[in-house]
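What follows is a structure written as structure tokens; I'll ask about it next.
Note that one protein chain of the assembly has been removed; the remaining protein chains are unaltered in position.
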Amino acid sequence: MVVVMQEGAKEEQIQHVIDRLVSMGFDIHRSTGASQTVLGAVGVPADFDPRDVEVLDGVREVVRITQPYKLASRAFRPQGTVVQLPRGVQIGGKEVAIAAGPCSVETPEQINLIADRVAGAGAKILRGGAFKPRSSPYSFQGHGEKGLVMMREAAEKSGLLVCSEVMDASQIQMMLPYVDIFQVGARNMQNYFLLRSLGTLSKPVLLKRGLSATIEELLLSAEYIMAGGNHNVILCERGIRTFETATRNTFDISAIPVIQKLSHLPIVADPSHGIGIRDKVAPMARAAVAAGADGLLLEVHNDPDHAYSDGAQSLYFEQFDKLMGELRIIAPAVGRTIS
Amino acid sequence: MVVVMQEGAKEEQIQHVIDRLVSMGFDIHRSTGASQTVLGAVGVPADFDPRDVEVLDGVREVVRITQPYKLASRAFRPQGTVVQLPRGVQIGGKEVAIAAGPCSVETPEQINLIADRVAGAGAKILRGGAFKPRSSPYSFQGHGEKGLVMMREAAEKSGLLVCSEVMDASQIQMMLPYVDIFQVGARNMQNYFLLRSLGTLSKPVLLKRGLSATIEELLLSAEYIMAGGNHNVILCERGIRTFETATRNTFDISAIPVIQKLSHLPIVADPSHGIGIRDKVAPMARAAVAAGADGLLLEVHNDPDHAYSDGAQSLYFEQFDKLMGELRIIAPAVGRTIS
Amino acid sequence: MVVVMQEGAKEEQIQHVIDRLVSMGFDIHRSTGASQTVLGAVGVPADFDPRDVEVLDGVREVVRITQPYKLASRAFRPQGTVVQLPRGVQIGGKEVAIAAGPCSVETPEQINLIADRVAGAGAKILRGGAFKPRSSPYSFQGHGEKGLVMMREAAEKSGLLVCSEVMDASQIQMMLPYVDIFQVGARNMQNYFLLRSLGTLSKPVLLKRGLSATIEELLLSAEYIMAGGNHNVILCERGIRTFETATRNTFDISAIPVIQKLSHLPIVADPSHGIGIRDKVAPMARAAVAAGADGLLLEVHNDPDHAYSDGAQSLYFEQFDKLMGELRIIAPAVGRTIS
Partner (left out) sequence: MVVVMQEGAKEEQIQHVIDRLVSMGFDIHRSTGASQTVLGAVGVPADFDPRDVEVLDGVREVVRITQPYKLASRAFRPQGTVVQLPRGVQIGGKEVAIAAGPCSVETPEQINLIADRVAGAGAKILRGGAFKPRSSPYSFQGHGEKGLVMMREAAEKSGLLVCSEVMDASQIQMMLPYVDIFQVGARNMQNYFLLRSLGTLSKPVLLKRGLSATIEELLLSAEYIMAGGNHNVILCERGIRTFETATRNTFDISAIPVIQKLSHLPIVADPSHGIGIRDKVAPMARAAVAAGADGLLLEVHNDPDHAYSDGAQSLYFEQFDKLMGELRIIAPAVGRTIS
């Protein structure tokens, strides 16, 4: 941490700051320039709030220079993490992992049809919601366990894995037999009870970035899971909230290379939620792979016009097929493959 | 809902859109202008996603014109809601309600000292955290039930009510005897499990606006609680996330008059979190009252320099006293009182 | 400036960074901790881009610790600046300065009527637009010099000063005899040609914050004017762009105390543009004064329903009178007066 004193700060103010820092457990290096004093403070306690120093008399600015996350940082595993899944599927390896499926699981027919089709086109993971966090209490909230049963059966038939959202810690035990990946939605990115509970498992967790979460906060939420012992965390960019209203969210593709530098965890992209309208999903999916994403989550539906939820951002089967073809052209440009 | 067709949309496209809308249960009014057709659709189903129409061929734009919330809307109770609390305290009445206290409950001595002092200065409610949602898993997470016991005792001695944060539905039963108001933090504003559980109670809920939540989303989250039968909801502005980095958050004071027009629920302000640094708390508190807030949440600490959390935004006792004096000057300008 | 090396940075990387910094003209202090090296660099050249160091191998982060503005900083004139205007009017003194008037100057009758009325209610400055920057090329663009003539005459009759917007450097000479304050609009906050031209004058400049300008950028734009020799700069908060769509802009009232700490320049508020709709202007005006603003810009119109522009955010005369009464109650709470 670096403490920058105001120009003209008095010696007694400086001494007071030094005393406080020492009492907090820091080692101090003092640099005195012509007009300004700067204090370097080494050994930041985990639970330190820089503002506690910022409010002291004579202080102009406090700069925290240690990343607040440890286990999630690139330095912790410089070579990167490859999350290993059943059936030999990997996230973070050479292959770009494709998860596809409907927003909501609706009927056995629907989910079987979709699973079969997306598996044929190259997807490895079936995504779909059984618990749906909806802004309105009057919207369809998902089929719950019944939906998970349908999903698991469809996945088994088609040779896919299952990724589905958990909304509350109380659902984890029930969901365990059905899912290969627990998805944490954007609205729950800072639901620390849920994160801590998932930290006690060994099953992979796909953690979506909150709508207004900084990349640092996303990594801190990953740290909550990892601190409990579960290091199988997959990060997911799904769009952030900005002033622009022409799109539902602003899909922050730059988060992909930024996260790859800061963290060893794999990062996938969800262009369906990132952009929110079907005809822009394919361009954003291509862009995410071109930027180096380790995988994609795509909403695909046999009949988007009658989907229970998010139909407008679901791809038709033919659109998904066409997109997969385009992605296969792009992947080699970033040294990746799509089978 | 209004559906605007593209200029030059073909008759068959228009008919297709009309057919779809009718099949969804809408009544349709068609207006055909020189260059453009507009469809008015009356009777929006609760679970309708405008994007399902937006993706149809020939459609330029879909405009939802019904507010998605009902119980939280001003139209539901035009005269406004006054939340009634024990000891005759009201939120939403003529008196501006002041809740004050530390960020975290630390020791019996600390909370007693603070309760006594803020009660003397005119506060009616003791605020303090026993469960603390912290960005880092390594930060102090609160004393839990032990903290609530201390808080209740301090409040009883000083004649105050208790407001404290609930982080998970599983904590509600335990907390019931200790608190007069359940606080839902910004990070949990869209934790629908929690909101639904609180909806089954009759105790008041103070619902904080999420860091990137629109006012509409805040009202929809209030709707989740109210839909369960609990109409005692108090809204709270506590700052939104913007590009500006000179302040921790941007305290959106304009939300106060906006919400008062859209909703009948009382709206209070939390300038301590809204601005995040002690020397700006008083100006923002004054501004919130001048803008018409029904109450304030203020962090006050006997020894901010050694607070377990958020010390930098906690007021010293003398600052709190001075602020209360200023607020008593301002309140009459908006037809309010502070006792 | 502080350069934080990555954990495990090699000695040769560190040496390379030091060499580069020395060649740029810095003095270097090196602190080597158990896991990390930090370099303090003193003597930042004016034209230094921290990213030039950020891209060097082994560097984790570069933190600039010198404010990039000098003349606009509080340290340059700790006691604060009071801008002196004709007729003894001050901005930044004990009195809260009120500027009021229509968005656009329309007719002599209109501007005379308004000037007379706002002067009677306590305004000291007539604000009004002769050049209007409009988002659409098809909107009314203002009466130009003719409008300035009308405005000057109305102001003289009513004993007011004139504040009006300059849109291009080529208009300055023509405008000089008509205005007492040159207003720079939000869209031109970073029009450096215009700022430099205004820097060669001695007449005061009211500089509005850009819609997405940080407070630091606002102060840097003030620095452009001051660097030319004109220190009579008045800053103006008028709302920033955020994700919230319920209001036209988010009126950032916290900018007022923040700027008062960072800079010696007076800061006024424009709630009419900040909030954009009439019924929220009064609450925001009260809030700005309660937060400590040195003055207000208010749009007032004799017939808002037929205003050429921005009628929806213009106050009726009676609303303005009522507001002035409320402000007179609030001002003493911040040690100010309104005559």
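Here the chain labels run A, B and C in written order, and each chain numbers its own residues starting at 1.
Note that in this section contacts are C-beta pairs under 8 Å (C-beta built on N, C-alpha and C of every residue); 3 or more make two chains touch, one makes a residue touch a chain.
Keep in mind that what you see is a predicted model, and the values were worked out from it rather than measured.
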Among C:12, C:27 or C:52, residue touching the chain not depicted: C:52
Candidate in contact with the missing chain, chosen from A:4, A:96 or A:215: A:215
Among C:26, C:178 or C:224, residue touching the chain not depicted: C:224
Interface with the undisplayed chain - residues on chain B: 2, 4, 6-8, 27, 29, 31, 33-34, 36, 38, 40, 42-43, 60-61, 63, 65-66, 75, 212, 241-243, 245
Chain C residues that touch the omitted chain in the full complex: 20, 46-47, 49, 51-52, 54-55, 68-69, 133-140, 167-170, 187-188, 190-193, 196, 210-212, 217, 220, 223-224, 227, 241, 276-279, 304-305, 309-313
Residues belonging to chain A that touch the chain removed from view: 212, 214-216, 240, 242-247, 250-258, 261-262, 274-275, 279-280, 283-284, 286-292, 326-327, 329-330, 332-334
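The rule is short, and it goes like this: only the chains that are shown with their structure count from here on.
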Distance-maximising chain from chain B - centres being C-alpha averages: C
Chain centre separation (chain A, chain B; CA means) in Å: 26
Chain A and chain C: spacing of chain centres that average the CA atoms, whole Å: 38
Interface hub residues of chain C, defined as touching at least two other chains: 212, 242-243, 245
